[in-house]
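A single protein chain has been omitted; all remaining protein chains appear in their positions.
On to subunit A.
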Amino acid sequence: MSYPSDHTSPPDPDDFEHRLARKLEAREAQRAKDNAAPSGWALGLRYGSEFFGGVIAGVFVGLLADHFFGWSPIGLLIGVVLGFAAGSLNIVRAVKSMQN
């Protein structure tokens, strides 16, 4: 009984393990790439819009107070400051949710 010259040895059991390990590694790398932090442009736009939204909402509330209670311009001034605070809070929340 003779084997063809290039199949003299039985298949190496380690070979399968090796291939499997390589496949798993490739998949892990792909997953890491998928889960990687978004690009700087996307992050910047995200945080920027969070902060911008806070300030705009603060201005809106301030102007509303001015209009209905006649506090002009105190309502707007306080609204802007509180809007800055709300914007910062939004950013902190966004960062927190992205780290999870």
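Structure notes:
Please note the rule applied: a residue touches a chain if its C-beta (ideal position, glycine included) is under 8 Å from a C-beta of that chain, and two chains touch if they have at least 3 such contacts; residues count from 1.
Assume contacts and distances are computed from a predicted model.
Missing chain, UniProt protein name, picked from "ATP synthase subunit a", "Phosphate ABC transporter ATP-binding protein", "Propanediol dehydratase small subunit" or "Spore germination protein": "ATP synthase subunit a". Contact residues of subunit A toward the unshown chain are 45-46, 49-50, 52-54, 56-58, 60-61, 79, 82-83, 85-87, 89-90, 93, 97.
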